[in-house]
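Each remark here refers to the structure printed beneath this line.
A single protein chain has been omitted; all remaining protein chains appear in their positions.
Our next item is chain A:
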Amino acid sequence: MKVLAAGVVPLLLVLHWKHGAGSPLPITPVNATCATRHPCHSNLMNQIRNQLAQLNGSANALFILYYTAQGEPFPNNLDKLCGPNVTDFPPFHANGTEKTRLVELYRIIAYLGASLGNITRDQKVLNPNALSLHSKLNATADIMRGLLSNVLCRLCNKYHVAHVDVAYGPDTSGKDVFQKKKLGCQLLGKYKQVIAVVAQAF
């Protein structure tokens, strides 16, 4: 039995050896689960507020550019075609704690970022000549990426939140052209509405 123990246990150890096995464990930091690639900015909340203000300032122009580029009946039927009827849009509670608000903001920006990607892809095909719309969509998506990174930094550094479950909007790739236009318009209408509330909350 001893022989067995003396022969098998090292063998098992060898078989299950991996990097770090057998070496001393490192001291686990408090935010060990929050790994950010770059150090977060010192004045993070201020930067988040600025980015939200920037998005809020350009949201209406983006909305107008979008529905103008789609042609009739969009500009004259905004309530029916571009109303903010997005059912699965992440909620936001302005009176929540900062942590809650940051988590909800993260979800919203993740949702919007994905949807903007779909819209940008569709519009490059549906309206290849609407260059100003493409430019505005790309600029908004860029700001959202930066905002998402900052929010994640904040959540990770201050609240040690390393993971947030997010939901994304419907994929429009299988939809017909009119439906793509309509979904994009609805999403941008919702975005214009939500971003004003969120910017005000921060």
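What we mean here is this: contacts are C-beta pairs under 8 Å (C-beta built on N, C-alpha and C of every residue); 3 or more make two chains touch, one makes a residue touch a chain; residues count from 1.
Assume contacts and distances are computed from a predicted model.
Missing from the rendering is one chain, named in UniProt as "Oncostatin-M-specific receptor subunit beta" (options: "Oncostatin-M-specific receptor subunit beta", "Presenilin", "Fructose-bisphosphate aldolase" or "Probable nucleolar protein 5-2"). The omitted chain makes contact with chain A at the following residues, 70-74, 77, 80-81, 125-129, 176-178, 181-182.
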